[in-house]
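The complex is shown incomplete by one protein chain, all other protein chains being positioned as in the whole.
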Amino acid sequence: MTEVPALKVTDLCKSFSGIMAANNLNVEAADGEIIGIIGANGAGKTVFVNMITGYLKPTSGTIEFQGKDITGIEPRNATHVGVCRSFQVSQVFMTMTVEENLLTALSIAKQDGRAMLQSPRAPDLLIECERLMTLYKIVDHRNQVASTLSQGVRKLLDIAMAVVSNPKILLLDEPTSGVSVEEKFGIMDIVIQALKEQGATVLFVEHDMEIVERYVDRVLAFYQGEIICDAPPIEALRDPKVIEYVIGGDHALNTALSGGAGHA
Amino acid sequence: MIETLKKDKTVRWIILGFLALAITGNFMEAWVQNNIMFGLARGLAVLGLMVLWRTGLISFGHALYFGIGAYAVGLVDRNLGISDIFLRLIFAVGASAFVGFLLGFILRKYRGIFFAMLNLAFSMVLYGILVKVESLGSTDGFSVSQTTILGWAPENKYALFAAIVIACAIGAVLVQCYLKTALGSLTTAIRDNELRVEYLGFSVARAIHVKYVMSAGLAGASGALLAMALGQVDPDSMVNWPVSGELVFITVMAGPGSVIAPFLGGVVFEFLRTYAFELAPEAWQLIVGGTLLGIIFFLPMGLWSLLERIWKRRGVSS
Amino acid sequence: MLAQVLTIILDGLNYASFLFIVSVGLTIVFGVLKILNVAHGAFYAWGAYAAAYAITQASELGYPDWIGFLLIFAASIIVGLVLGSIIERLILRKMYAQDEVLIALATFGLFLVLEDIILVVFGVDPYFAYQPMAVLGNVVIGGVFRDVYSLTLFALAVVVAVGCWWALTKTKWGKLIAVVIYDREISQAMGINVSAVYLIVFIVGAMLGALGGAYVAPTTSVAPGFGIDVIVLSFAVVVIGGMGSIPGALIGSVMVGVLRAIAVHQFPELELFVVFAVMAGVLIIRPEGLFAPPKARTI
Partner (left out) sequence: MKKLFTRGVIRVSALAACCAVGAMMAGTASAKDSIKVGVVTFLTGPAAGPFGVPGKNGAELVIDAINAGTLPAPHNSKGFGGATMEPVFIDEAGGGAKQVAEYRNLVEKQNVDAVIGYISSGSCMAIAPVADELQKLTIMSVCGTPRLFEEKPRSHVFRTQGNAVGDSIAAARYMVEMFPKMKSYTGINQNYAWGQDSWKFYDLAMKKLDPASQASDKPQFPKIFSGQYSAEISTMLLDKAPVVHTSFWDGDIEAFMLQGLVRGFFQQKKLVSVVGGSAVDSLGKKFPDGVVLGTRGKYGLLVREDMSDPLNAWFVTEYKKRYDVYPLGPSYQYAKAILYYKLGMDKAAKAAGGSPNQDQVMSALKNMKFNSFDGEVSMSLGEGRQAVHPVGYGITKWNAKKGEPGIEKVKYYGAECINPPAGTLSEDWLNQGMPGAKCN
């Protein structure tokens, strides 16, 4: 780990009319690392993700990607350098089918003028689309219009669309929110498996401690715009501050731990 | 691309349909020919509006470009004596697309009702200028001399009719090609989800700008052809807000279903107005307005969706 | 010089009062129902026709001239009630789910229909209902005769502005409306009868549109096509001020009114241009208008 980190966030701050939504955030992430971001509602998780992907401009501080300063970059340029994201509420093209969604995403991701003037159904794109659909196990839904998909499948599509340009860093904002309990692990298995194959650094926001414990290498715990804990999951989830401010009380802790243990 | 075009059913229909129209046009009664000519010319502007509509944008001010196209023809005729259809079209499309390009930098940031209203504001600025400036004909406008084709002055209207049919066919095929490209498929994508398009790495503003300039150029061509067909330009029938309203009306009436729909819509509108005018010279607006309401209520996807339903039913029953 | 400045200001305020009364209804309807109502111009024309008809009839029947003032208000209330409720209940209510621009287009269709029904009902001959204007006479201000009626227009605009402000901030209904503006769905969930709020707001908007027309009727010839120019003018005012904002409509009217008066006095050829140039300029700098009302967070 001597080379530059994939992501380096230094003293990042964001205030909304005086209220600090992010206060002196310092984070480093290495290549291929999988990091879970936890915190109560309003703790600043999404603000953090939004700043890194350029949706919000930080008030101060810097964001470096592979040593390059990408602070305040436009979302599309974040994508260009290799920082992509998914959304808490799936952002897909609702009136298109799954296949059309991916084809559109793929043709944009190619990033060259010629591709934009070609049909999105070009043979190479079709092959790539097929691969992604298989990888994310949505191939059965290929001709289904996005608005009719179940939440889980829509999430998978959302993430599949986020990775079309083979990002170096992927930020997933609550990949399992709105997904039924039965589907959750299935989805995360698919996603993490797929992303590991790509070798991307992943940061994902998650409320479900079972998922955090099972999939991540490291946890960032947020509280009132600050990172109160940055440690491996076993440590982090036992940290008293995290228990008090994030997980919330003994009951939650016990459930989380026993559930986590059960799966482990 | 050409391979896919050859396979494209719509392109085949456009070529066949417009070819048939160009041929039968010669045997039509003059007034039918006229109405079709006006309708097709207007259809070009509607085609541009349809592309915007598919992107989720409606403009209440495209009479601006329609008017620029028409006045460009009038002015190059009056001041430079240019009567050639190609030169006139080049000036008209160039002028309207250029203005669209400039205003596009502002307009591409706006959506929904703001986009509609800002367009209206710009078109009314032009109206305010035209109405007041005597050298531009003020309220009266001025007449446009007969159109020639590469130095040949045709004796009857049929040549212009055929030229307009061909121009519209070219416009329709080009737009169809455009919609079939990845860039074109962004229309629906942007309407559905701008955020996603941005995060896929494409500038929504730029995509909208491209479409906006395209729609401006098409509206300019439309106004130019109509000015040549009518032989007259004036602010009230070319630039005032009801003209923009009419264009949007035809767009909605035609429906977003196909690039052929705008031309169908334009022609239907022209006949609707002619008959309404004849049937009730004192209350023709009532008929036109009532039709508009009826379409919005019962055929929100326009006449084209009606045709599609009929075709589908036929397909199933036979 | 001073006389001229005074005259320009008075001319501007006179026009501004007219613009404000017409556009305040439009802006209220937009604020609450999110509808850009092109048919507002038709309410204006209907108000003018109804008032002019009533006043000329009353005059022929020998009633005193001042009765015209009562008729102006009666006409606007009746037109607003009848047209407003019919249109909201029968047409707009079925469209709220649609795209706002499509609804605007539907109101354009309504405008065309209502315009021509005027011809059927009232005929093409112009109406002259000058009695209320004549009975008030004139007064010299700044060396220029001004009609008192136009000055009362100014007073009416102030009354309408204060009335709207009072109704929206001091009454129970006003608070309900504020909640509905803030978030339609939440207020529905809270048990507010949103449908009734919509109906009432639309009727009030229609009444104000009709009042504008009715009050202007005595000063001019009420003839077919009466509402057509008013639409874009009031659009301009509403857009300049910020769609849905009453103080915005006030400021927008004053800006347009005074600028137009300056243009007429000093640069007559810019008269029409100035209104829309201001509108375009404001939209470029502040697309939401000078006084955009607060919006609920949608993300």
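Labels for the chains are A, B and C, by order of writing; each one numbers its residues from 1.
The criterion applied here is as follows: contacts are C-beta pairs under 8 Å (C-beta built on N, C-alpha and C of every residue); 3 or more make two chains touch, one makes a residue touch a chain.
Worth saying up front: this structure is predicted, and the values here are computed from it rather than measured.
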Next on the checklist: Considering all chains of the complex, which shown ones does the missing chain contact?
Outcome noted: B, C
Next on the checklist: Using the document's definition of touch, tell me which of C:85, C:98 or C:219 contacts the absent chain.
Outcome noted: C:219
Checklist outcome for this item: Cross-chain touch to the chain not pictured, restricted to B:86, B:275 or B:311, is B:275
Checklist entry - Residues of chain B in contact with the chain that isn't shown? => result 29-32, 34-35, 38, 131-132, 134, 138-143, 145-146, 226-227, 230-238, 240, 271, 274-275, 277-278, 281-282, 284-285, 298-299, 306, 309-310
Checklist entry - Where does chain C touch the missing chain, residue by residue? => result 3-4, 7-8, 10-12, 14-15, 18, 116, 119, 124-126, 128, 130, 133-134, 136-138, 143-150, 216, 218-221, 223-226, 229, 260-261, 264-265, 268-269, 271-272
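The criterion applied here is as follows: only the chains that are shown with their structure count from here on.
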Item to check | Pair of chains with maximal C-beta contact number | outcome: B-C
Checklist entry - Compared with chain C, which chain's mean CA position is the farthest off? => result A
Checklist entry - In angstrom, rounded to a whole number, how far apart do the mean CA points of chain A and chain B lie? => result 44
Checklist entry - Just curious, how far off is chain C from chain A if you go by their C-alpha centres, in Å? => result 51
Checklist entry - Of all the residues in chain A, which ones touch at least 2 other chains? => result none
Item to check | chain C-touching residues of chain B, taken from the complex the two chains share | outcome: 58, 60, 106, 109-110, 112-114, 116-118, 120-122, 124-125, 127-129, 131-133, 241-242, 245, 248-249, 252, 282-286, 288-293, 296-297, 300
Checklist entry - For the complex, which residues does chain B have touching chain A? => result 1, 4, 180-183, 185-186, 188-189, 191-193, 195-203
Checklist entry - Which of the residues in chain A come into contact with chain B in the complex? => result 53, 74-80, 84-85, 87, 91-96, 100, 103-105, 107-109, 111, 115-121, 161-162, 164-165
